[in-house]
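For this depiction, one protein chain was excluded, whereas all remaining protein chains were kept in their positions.
As written, the chains take the letters A, B and C, and residue 1 is the first residue of each chain.
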Amino acid sequence: MLRTKAGIINVTGYIGAELARLLYQHPEVELSSVTGRSAAGQQLGDVFPHLGDMDFLITAELDKDVDIVFSAMPHGTSIEVVPRLLEQGVRVIDISADFRLKDVAEYPRWYDFAHPRPELLKDAVYGLPELHKSDITSASLVANPGCYSTAAILALAPAVKGGLIHPSIINDSKSGVSGAGRTLTLATHYCEANDNVWAYAIDGHRHLPEMEQELEMINPGLRLSITFVPHLVPMTRGILSSCYARLKKGKLAKGAKAREELQQLYRDFYRDAPFVRITKEPPETKHTWGNNLCSIYPTIDLRTENLIIISCIDNLVKGGAGQAVQNMNLMLNLPETTGLETLGIYP
Amino acid sequence: MLRTKAGIINVTGYIGAELARLLYQHPEVELSSVTGRSAAGQQLGDVFPHLGDMDFLITAELDKDVDIVFSAMPHGTSIEVVPRLLEQGVRVIDISADFRLKDVAEYPRWYDFAHPRPELLKDAVYGLPELHKSDITSASLVANPGCYSTAAILALAPAVKGGLIHPSIINDSKSGVSGAGRTLTLATHYCEANDNVWAYAIDGHRHLPEMEQELEMINPGLRLSITFVPHLVPMTRGILSSCYARLKKGKLAKGAKAREELQQLYRDFYRDAPFVRITKEPPETKHTWGNNLCSIYPTIDLRTENLIIISCIDNLVKGGAGQAVQNMNLMLNLPETTGLETLGIYP
Amino acid sequence: MLRTKAGIINVTGYIGAELARLLYQHPEVELSSVTGRSAAGQQLGDVFPHLGDMDFLITAELDKDVDIVFSAMPHGTSIEVVPRLLEQGVRVIDISADFRLKDVAEYPRWYDFAHPRPELLKDAVYGLPELHKSDITSASLVANPGCYSTAAILALAPAVKGGLIHPSIINDSKSGVSGAGRTLTLATHYCEANDNVWAYAIDGHRHLPEMEQELEMINPGLRLSITFVPHLVPMTRGILSSCYARLKKGKLAKGAKAREELQQLYRDFYRDAPFVRITKEPPETKHTWGNNLCSIYPTIDLRTENLIIISCIDNLVKGGAGQAVQNMNLMLNLPETTGLETLGIYP
Partner (left out) sequence: MLRTKAGIINVTGYIGAELARLLYQHPEVELSSVTGRSAAGQQLGDVFPHLGDMDFLITAELDKDVDIVFSAMPHGTSIEVVPRLLEQGVRVIDISADFRLKDVAEYPRWYDFAHPRPELLKDAVYGLPELHKSDITSASLVANPGCYSTAAILALAPAVKGGLIHPSIINDSKSGVSGAGRTLTLATHYCEANDNVWAYAIDGHRHLPEMEQELEMINPGLRLSITFVPHLVPMTRGILSSCYARLKKGKLAKGAKAREELQQLYRDFYRDAPFVRITKEPPETKHTWGNNLCSIYPTIDLRTENLIIISCIDNLVKGGAGQAVQNMNLMLNLPETTGLETLGIYP
């Protein structure tokens, strides 16, 4: 039987390289074509020596015979490429934000461009399999979530669904530097990022509207108010998302027993989610290094009756390329975990 | 004129070593005696090669003729040593928590011991010069604040004083590994801490009662409810403290103008504080590496009307040894900044 | 068909944990028993959360029915356990140095103990598959090489075999901190190792006799003189080994053409070695993160006519657990690469 042929547009960023790694090792899909403007004509293994085993030419244009495409273009440029692919009957998993938001008015507000194809936003499925599995299965166009959004939505979804919390939420997130991409900036210069922590985009980060959109969809009628502050920390991979909200009275038992109920509620919510792990101890980003897990630790500050939820992912895997492959598996009716079973690398 | 003679008890930890560095370079004080049980009989420069210029023997006991002593003993053991020093007329700056809390009932709750000398808690002055300058000047016993507490209290004090916020506060703090001390633990093994972020002490960290005590003292009648979650991040030095609280209506102007008023309120509060810097951009821990500054960035999330305050310190300097020297300067009627003027090391 | 049952003695170190990770994912072998004195009775996934998927109890003693055992005991204690296993017909891959050296007199000199079972040293095979593939296939006892030795021997073997160099060799190696193990020491405390490089064991490191033994075995009659200086660098994984030796006259062409001949000689030597990659550019340790490759860059300093060889491995994989699994594959007549094909994790 012929294997499905997959292509990657713009392989030269960190998500692109991670897609190449995962697809190369995927047992049911053949990576058949990769493009990268600046690197066209070069061997993939010369650009990324860790992929040295792959005898693969980077081209300027995709092969015509691909069945499914991962577009890792920057925000605002993916929209120029994706519609044509869809018209050709190619299914697309888009890594950019160009198809994540349902409300077309959010694009000029958060991304500084007017969306030229608003009708596509209705058809696109937000690619968080833990929330939209069946829609993804039949989708032509999947919008892969932002890395921060993945960690935050998975952390908060069960509490929001259960109506446990007041609508004012604090999300304090810590990301490794690869989240900022492979483009050269002063902030990602080693000497600036090493031994340093700082908060950025305090006035509003672009992943915020996704978080609100998806969490409000879980519990229609709810109007959330999320303060989201991302921080850059000196590590290559990983996001740790710390979420805080006030518990509503009467939803859980009193005292320590409430913690048990909370754990159970989270386990129930994610019963069918193979990549979510509810932990009994606070998780560490290092535990998910290189794999597709999201570890979530829900607990309660008994002194203040605040809900605290800590979640961890590898921003390039569950927060990017791994989630995209998980979406592809669903689209191809493969087991969700195919090619994603590898354990994390520790230490 | 004879210079004041200073002693250090337990020089072998990171705060002890930092005290030695600062006091050795201090123009008005003579470091005359250092003790360290495990290292007694060794040269200071052999234990700490960066202090190699200092020809100094570590002894088992303090010299009798010291005028002022820094006790860097662990919690619960400083209390065994300090009273005798006070009786001998020696002034003491205690680095441990043994004299920080005014309410004796907090010791068994947070530190697992009953305080044997509650009467000393009344006399001890909480050594945060920005709040207690005049009391420190005349104190015999100064309790040097915890590192997290320093960053959090300085971040929140003006807002609490001004009655700007509701009493429910989130403090999400990120600390470098030296905050955990020089003792060997698995969590501070390089391979465990590198490329990793995690939250710990979620059920209640020992620096929390100091924060509440001091902030409530600023605005008597107020009863705060602080959720404090410390995180360990892979860097050697530095604390970044992110504070979140709901603004009270009507205290500040509407919209962007509120941010200006807030900046002004913070600048006014710290007008006479030479080590506090109110910044116009979010600060980075790296900017205070090796010096005694606390950088504070107060702002407002206009979408949610939450106050956000980010503060940064070097946990071993303003969060430890530097603040202790600042306290000493006040106690000796020296200019507050003596010996602490050096700029941070960057990058 | 029943899968081969493998056991791990002392799973709680970094090599032990890495063995568990690799064997759990191995398609042809069943990890059936793991021991760990300090952690007996605990679940493997509680001790190592990155192995959280593995439902596995750590026991005090090995199961009786294991077919092959990896002993990750410390030097000098493995020798107490291994002979009994061999008598029971269990094949053993020993991670310690207890069976690496052929000359029994080297044990008191380098390891401070007299070897109690010298007759086993003859039977044991030095487990570097690139040199001893056929002997490993039939061995009962394989002595897995040291991490530094692996990088150095693979770097130098072709040049030594080809008689290209004078016998005086400099090996300046740089290792990540995991090479020092999971035991707590001041040198591996995060704050001591971070932002720091130092040379250690300058008077003679224990991996030196292995290097000389194996390289002299390749070219009998040769008597090498290796100066080996290991350095600790602030990263978790990886060894980069820089080797220097004077070229013999007349062995290679003059000028730049000599470099080509050298590359070809290295490619030829490792033609059948699936885990050795001869590179055209200097390799980086990051390119082998988490996988079993050894990247080697041989070149010539044309100004001085010195041979320079740079090799890179992941010290816990090709320098430890991965190489042990490679040895196991050979012992079980499986393809050498089974379970070891995964690409490195980058960045």
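One rule holds for everything that comes next: a residue touches a chain if its C-beta (ideal position, glycine included) is under 8 Å from a C-beta of that chain, and two chains touch if they have at least 3 such contacts.
Nothing here was measured: the structure is a model prediction, and the numbers come from that model.
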{"item": "Neighbouring displayed chains - absent chain, whole complex", "value": "A, B, C"}
{"item": "Residue touching the undisplayed chain, where the options are C:Met54, C:Ala273 or C:Ile308", "value": "C:Ile308"}
{"item": "Option touching the unshown chain, where B:Pro108, B:Gly163 or B:Pro347 are the choices", "value": "B:Pro347"}
{"item": "Touch criterion as defined above, residue of C:Ser96, C:Thr285 or C:Thr342 at the omitted chain", "value": "C:Thr285"}
{"item": "Per the touch definition above, residue among A:Thr188, A:Asn219 or A:Thr338 touching the missing chain", "value": "A:Thr188"}
{"item": "Touching residues on subunit A - with respect to the absent chain", "value": "14, 177-178, 182, 184-186, 188-195, 234-236"}
{"item": "For subunit C, the residues touching the chain missing from this view", "value": "168, 170, 172, 174, 176, 191-192, 194-200, 202-204, 225-227, 229, 231, 233-238, 240, 242, 244, 246, 282-286, 289, 299, 301-304, 306, 308, 310, 347"}
{"item": "Residue numbers in subunit B that touch the chain omitted from display", "value": "14, 17, 21, 24-25, 48-53, 178, 194-195, 236-237, 277, 279, 281, 283-284, 286-291, 295, 341-347"}
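What we mean here is this: only the chains that are shown with their structure count from here on.
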{"item": "Centroid comparison with subunit C (C-alpha atoms), farthest chain", "value": "B"}
{"item": "Subunit A and subunit B: spacing of chain centres that average the CA atoms, whole Å", "value": "38"}
{"item": "Centre-of-Cα separation between subunit C and subunit A, whole angstrom", "value": "37"}
{"item": "Separation of mean Cα positions, subunit C and subunit B [Å, integer]", "value": "46"}
{"item": "Subunit C: positions in contact with at least two other chains", "value": "14, 178, 194-195, 236"}
